[in-house]
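Heads up, one of the protein chains got dropped from this complex, but the rest are sitting where they should.
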Amino acid sequence: MSTRLANAGRLVNKNKAVSFTFNGKNLRGFEGDTLASALLANDQMMVGRSFKYHRPRGVVASGAEEPNGLVNLGKDNTFEPNQRITTTELFDGLTATSQNHWPSLEFDVGVINTYFSRFMPAGFYYKMFIHPRPFWKHIYEPMIRQAAGLGKAPKDRDTDTYEHFNASFDVMVVGGGIAGLAAAHSAGQSGARVMLVEQTADWGGRAVVDMPSIDGKTAQDWVADTVQALENMPNVTIRLRTQGSGVYDHGYVLAYERLTDHAPENDGPRHRLWRIRAKQIVTATGAIERPLSFAGNDIPGVVLAAAVRDYAINFGVSVGDRTVVVTNNDDAYRTAITLKKAGLDIPAIIDARTSAEGDLIDEAKALGIRVEFGKGIAKVKGGKRVTGVAICNQAGEGAVIEEISCDCVAMSGGWSPVVHLWSHCGGKLIWDADQAMFRPDPEKPPLGADGAGFVVTAGVANGHLFTAEVIADGFAAGRSAAKAAGFKAKAAQAPMGEDAHEGPLAPVWLMPQGASHALRSKAWLDFQNDVKVSDVQLAAQEGYESVEHAKRYTTIGMATDQGKLSNINGLATLAKSLNAEIPNVGTTTFRPPYTPISMSVIAGVAKNELFQPIRKTPMSDWHTANGADYEPVGQWRRPYAYVRSGETVHDAVNREVVNTREKLGLLDASTLGKLVVKGPDAGKFLDMMYTNMMSNLAVGKCRYGLMCSENGFLSDDGVVARIDEDTWLCHTTTGGAERIHAWMEDWLQCEWWDWKVYVANVTEQWAQVAVVGPNARKVLEKLGGMDVSKETLPFMQWADGTLGGFDARVYRISFSGELSYEIAVPASQGRAFWDALLAAGEEFGAMPYGTEALHIMRAEKGFIMIGDETDGTVIPQDLNLQWAISKKKEDFLGKRAQERSHMADPNRWKLVGLETVDGSVIPDGAYAIAEGTNANGQRNTQGRVTSTYYSPTLKRGIAMGLVLHGPDRMGEVIEFNKVDGTTVQAKIVDQVFYDKDGEKQNV
Amino acid sequence: MLTLHCPNCGVHADETDLHAEGEAHLKRFASGSSDDDFHDYMFQRQNPKGVHFERWKHVYGCGKYFLAARCTATLEVFGTYSAQTHEPPQAIKDAITAKRPGWSWGDFS
Amino acid sequence: MSNAVSTLNGKVASGEVTIREGGLRGMITFRGDLSNAKLKSVCKTLTGFGVPEMGKATSNGDKGVAWMSPDELLILVPHAQTNDAIAAIEKAMKGQHHLAKNVSDARTHLTVQGSFAREVIAKLAPADLHPDHFQIGDFRRTRLGQVAAAFWMTDAETFEVICFRSVGEYAFDLLAASAKAGPVGRF
Partner (left out) sequence: MKKYSAFAIAREAFRQHTGWERAWARPEPKKKYDVIIVGAGGHGLATAYHLGKNYGITNVAVIEKGWLGGGNTGRNTTIIRSNYLQDSSAAIYEKARSLYETMSQDLNYNVMFSPRGVIMLAQTQSEIRGYQRTAHANALQGVKTEWISPQRVKELVPIMNIDGPRYPVLGGLYQARGGTARHDAVAWGYARACSDMGMDIIQQCEVTGVRTNLGKVVGVDTTKGPIDCDKLGMVVAGHASVLAQKAGFRLPIESVALQALVSEPIKPCMDVVVMANTVHGYMSQSDKGEMVIGGGTDGYNNYTQRGSFHHIEETVRALVETFPMIARLKMLRQWGGIVDVTGDRSPILSKTPVEGIFVNCGWGTGGFKAIPGSGWAMAELMAKGQSPLTEEFNMFRFREGKFIDESVAAGVAH
C-alpha cells in the first residue's frame, strides 16, 4: 500500500493538517501536499479511468507531465474538470472526484472495453460503424461520445476574476531549477531586466530532491542563497507558480501565473496571464523521465522512478512497500537507494543493460539491493494495483524467469529534455544518440525580428544530465542571453557542481526486446489515450508512416498531457517498425501552451460589462431610463424604439412614426460620423472621395454625397456641409465614422501625400439631435435665439447660432421627409439640450424615436440606407443614383472599377419600390422568383427585397428591392418567395411612397 | 506576435497597436486604364514566400502609416520606413541584400 | 456654460489606486507643420510650453501640450477658454495650412493615482511601462483594453489618461477593475 512515511517530507508541514474529500470520502493531508501526494498518503492509488478502454489508472508522475491523475475539482461556480492532481496544491476544503467512469471509479461498466480491446486496435473506428448509414448519427456516435470525454462539463458561470499583465524584459528565464537560477543570476548581474518563472511552488527543480553539492553547499542551500540574491536584485523579477506557457514570434512569451488556486480564500485574481516581450529567452525547462514499454506498464502502482523519489523526499509518501526498480540508466538507482534508506523493501533492481558501473550502482549494491543486469519485465501482474512482476531476459521474447511480488514498480527509460518552448517558434532539434534524446540544435534556434536566434536553452533542457554541466550551462546561457540583449557580462565565477559517477544509458524501446504481440498489445505508450506499442506498429503496417499520420491514426500524444511521456517512445516504436532511424522519422510539432491554461485567463478582465466596450452618447442614460430597446450598431448601442408599458416593440415603433409624422419626433443622432476636412486642397480631395462634386458646394450649404470603394461598390453616404472657404464637414453613417476617417487618411498619407489637407474626426465632440415633424420649427422658435425660418434657413443649408442658450449648429436636412433640423451642440451640453428640447417640446407632442422608426420613415420616402440597399456588392448605378455621380470629374475613387464589363451590364438588378398586392409585408430577405432553374438546378431569380416594413403611415406593407430591369417594369406584379415555399405578390412601383412632391419638408 | 518600429513616432509598437494594411508600393490605375492594369492594381498581389513589402498603420498610436520590409517565411523584419515614398530606400534594400542575397520583389531587387 | 457636464461627472473609484474622472478639460487638436515658427509661438503663448519632442508631453494643471504625431499636437487649456484659444490659433496661423478643432467634449479625462498606478496601466496597455522606460514627460498613445487611449505621468504615482468620450465609462470601469484586483509587484 501507499502511505505516509515517518520522516516528514521536504515540502509538507506535518503540524498543519488539511482536510479534503475525494469521491465523497473525507481524507486528510498536510499543508504542502499536492493532491496526488495526499491521495497516495491515503492509499488512494487508483485515481481515474483511461480514455478508451476505461482501464484503472494510478498516478504515474509527480509533475506537469502526469497523464492519469485528472479529477473534477471543486463544485458549482468553481467546478473545474481535468485538473491535474500532481500540480494541484492541497488546500483545506478541497473537493475532488475522479473522472470517466460509471457508476463509480471502482466499478466502471466502461471497463468492458478492455475485454474487447483486441477488437479495438488503433483506428478501428475508421473501419467500422459504416453501415447502416443513419446509425452513425443516431447510435454509434452518441455511444462513442458518451464513452469518450474525460471530466464533466461545468454548468455554472465562473465568478473568479482574471487579469493580464504586459511586461518587457531583456531576458526571460523559464524554469526555476538550478540552471534557470544560474541563468537568471548571471543575466541579472549584467544589469539586464530579467524575469525568472517556475511553474511549481518550489525553487530548485530536481536538484533539491537529489541534493548534489554546488559550490561546496548542499543544493538546497545553494538554491536558497541564489533565490535570496535574485530577490535582492532590483532588475530581476522572480515568480513561483508561473509557467512559461508559450513562445511566439518576435520574443512574445505567455506566462501563466496561478495566484489563488492553492489558496482560494485569498482575494484578487485567480490567474494572471503575463504578456511578455523579451529580447532573449532562456529555456531551462528541465527534462521528463520516460516510461519503459513492457506489458502491464499501465497498472496502478507502476510509477516513474524519479516520481517515486519525489513522493518520498518531498512529501514523505511511499508509493509502495515493496518496489521493484526497472531501468536502463543509473539515475533510477537513486530511487532504490532512497527507498531502501527509508526502510522500504527493494526486492530487485532490474537493469536492462547487460552491465554497468557507477557510484550509484555501487551504493545500491552496498545497501544489499539485488541488481539484475540484462533483465527486463515480461509482465506486470495485478488489476487495480500492482501485485508483482514477471522477470525475463531483455534480449529474449519474454519467457518468464522469475516472479517477484511487489506493490510498486519504479521505471526509468531515460530522460527527454523539455524542448517545447524552444520549438514553439521554429527552433530545431537534433537527435543525441548517446543519451537517446532529442535536444535543441544550438545552430538552429527560433529566429526573431532581427533574424537572429532569440531563444537559448540551458541545463537539462539542453541535454546536460549532470549537475556540473547543468549549472555551468545555465550560468553561460544567462550571460549569453544578456549579451545578446545588449548587456556586458560582469566578471563572476560560474557555480561549480559535483556529481556521482554514472555509466551510460542503453536505449530500451521495448521490454523485452522481442516481445510477442500479446505482450506488445499490453505495453502502453500513451496511458491516457490507451495507445500501445502494437497500435503504433499497426499504423506503420497500414502505411501511416509519417509521424503525424501515426499520431493522428493512433491518437498517441493527443491527450491532455500532449504526449509528454509518450512522444519519444512512440516515435522510437514507429522508427523501429519502419526500420528507420529515429531522427529520420522526425517529431510532431510542438504547439503552445506547454500545459493547458484556463480559458478565463485568456479572456482576462474582458467579461460581463467589460466584455467589449459599449459606446455611449451623452443622452444614453436618458434612453436607458426611458424604455430604450437597444440594438448594437458597431460598438454603439442605439435605441431601436422606446417601449412604454403595455406596448410591444412593434407598437412603440408605430407610435413613434405616427407621432413624428403628425407632431414632433426627436432622434439622438450623435453617433453619425462627423469629419472635418480642411486645407487648400480639401475640395480637390473630396472630389476624389465622393462620386459627386464637393469642391463647388457653396459656403453655408449642404449636399448629399456618396462614397465608393476603389472596387466601385457603394460604401457610405451622408450630408456634407461647406463650413468656410477651405473647410468641409462630412457626415458619415454611424458605423462609418472611424472607417471613413481611416479611408481618408489612407489616401492622404499613402497616395496624395503632397496634397494639403488635414482631417479630424470630431464625431464625439458633438451631441446631435434630429428635431423632426410638423412642429419642429415651433419648438426651436420656442427655445429661441436663432432664426430658423424657411427664408433664413432654407432646406439643405446650415447656420451657427444659439438655441435656448446653447451654442448650436443647425443643419436643415431631412431623412424622413418631414420638416427637420439636425442640431449639434457640444457633447458636454448634450444631455441638457435634450432635456430642454423635451421640455419645450411637450406642448407640441415631442416624443423621441428610435432607429426602427427612422428606418421606416426613410423607406416611406424611398431613401436608401447603407447596409440595407447596399451590401458591398451594390454600385450607385444599381440604386438609380446616377444623379449623384459627377460626369464632369475625370476621376474619383471607384470610377475605374465601375467601368468594368460586369458593372456596366444592363442586366444588373435595379432599385424599385414594391407594394404587396394584399397589403402584407414581404419577408425580409425574400427573392423575386423567375421561371426555370439554372445549370446547377437552383431556382432562377430576378430580384430581391432590400428593405421591407409595415408602414404605419400608409397602413400597409411597403418595400424596396433590386429587380431585373425593374425601373422599366413599373406596374408589373412579380412574386417573392417565402421560406415556407409559398410566395407573395408585389407590384413594382416608384420607390417614393409618401409625399412624392416633398410638400411636408419644404415648409 | 510582431513588433514593428514606427518610424513616425519612434515607438517599438506591439502588433495589437498596429493594423496591417496590405501590400506596399501599389501603383494606382484610374479611369481610362486598361482592364489588365486595373485588375493587377486591385487584385494581383505578390504574395511571396520570402521578402515582402507591406503597409502598416500605427492605428492605436500616432495614426500614421509606415512601410515594412519583412520576410513572410521567417517574419524577420529588415526595416520600416516612410509611407511617403514610391520605392524602398536604398538602406532598406541593402539591409535585405545583406540577409537575402539575390532577392527580388516586383520591380525591386 | 453652466449646462456642461463631463462624461462621468467626476466619478471616483477609491482604493489604494484611485481612479477619478477628471472633469471638463479643454483640448484642442492642432495639426500643422510642427517646425513652423508661428505654430511654436502660439503653442507657447497658449500653454506656456514649447512644442514637445516626439513622444513627449508637458503639462501644469489645466494647461499643457502633447506630441500626438509628426503633424499634430494636443493643446490643453481650461475648458472655458477653449474657443478663445482656438480663435488665437486661427489668428496666429492665418495663411498657414493648419487645423485646430475643439475636441474637449470628444474626450474623457481620467486620473489613475496611487502606489501601483503604473501596474494598473500595464495590465491594460501593451507598452513597456518599466520606470526606466516610461517616465514623467513621456506621452504614449496606445490601447487600454480594447480602446485607444493616451497617457502621461504627472508624478511618480499619477497617470493622466485620455480616451474618447463614448468609451469613457468602459475605460473607467476597466481601470477601476484593474486597480481593485491589486498590485502585481512588478514595478
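Labels for the chains are A, B and C, by order of writing; each one numbers its residues from 1.
We adopt the following convention: a residue touches a chain if its C-beta (ideal position, glycine included) is under 8 Å from a C-beta of that chain, and two chains touch if they have at least 3 such contacts.
Predicted model, so just to flag it, every value in this text is computed and none were measured.
Counted over the whole complex, the shown chains touched by the missing one are A, B.
When you scan A:L538, A:A682 or A:L697 for touch with the missing chain, the hit is A:L538. For the chain left out of this panel, the touching residue among A:R28, A:K152, A:K340 or A:K756 is A:K152. Screening A:K428, A:H549 or A:K889 against the full complex identifies A:H549 as the residue touching the chain left out. Residues of chain A that touch the chain left out of the display are 51, 78-82, 118-119, 121, 124-131, 133, 136-137, 141-142, 144-146, 148-158, 246, 248-249, 252, 254, 275, 425-426, 517, 521, 534, 538, 541-546, 548-549, 552-553, 555, 560, 562, 589, 591-593, 596-600, 602-604, 606-609, 611-612, 614, 631-633, 640, 711-712, 867-868, 871-873, 897, 900-903, 923-927, 929, 934-939, 941, 944, 977-979, 981. Although one chain is not shown, part of chain B still touches it, namely residues 1-2, 15-16, 19-22, 35-36, 39, 42-45, 47-49, 52, 54, 70, 72-75.
Quick note on the criterion: only the chains that are shown with their structure count from here on.
The chain pair with the larger count of C-beta pairs in contact, out of A-C and B-C, is A-C.
Each chain gets a centre from the mean of its Cα atoms; for chain B and chain C, those two points are 32 Å apart. Within chain A, residues 277 each touch two or more of the remaining chains. Under the contact definition stated at the top, the residues of chain C that touch 2 or more other chains are 126-128. Per the touch definition, chain B reaches chain C in the complex via residues 8-12, 14, 16-17, 59-64. Across the complex, chain C meets chain A through its residues 1, 3-6, 24, 29, 31-32, 71, 79, 97-99, 101-107, 119, 122-130, 132-133, 145-147, 164-171, 173-174, 177-178, 181-182, 184-186. Here chain A touches chain C in the complex through residues 161, 163-168, 193, 237, 267-269, 272, 275, 277, 605-606, 609-610, 612-618, 635-636, 676, 678-680, 756, 758, 760, 762-766, 805-807, 826-829, 831-833, going by the rule given at the top.
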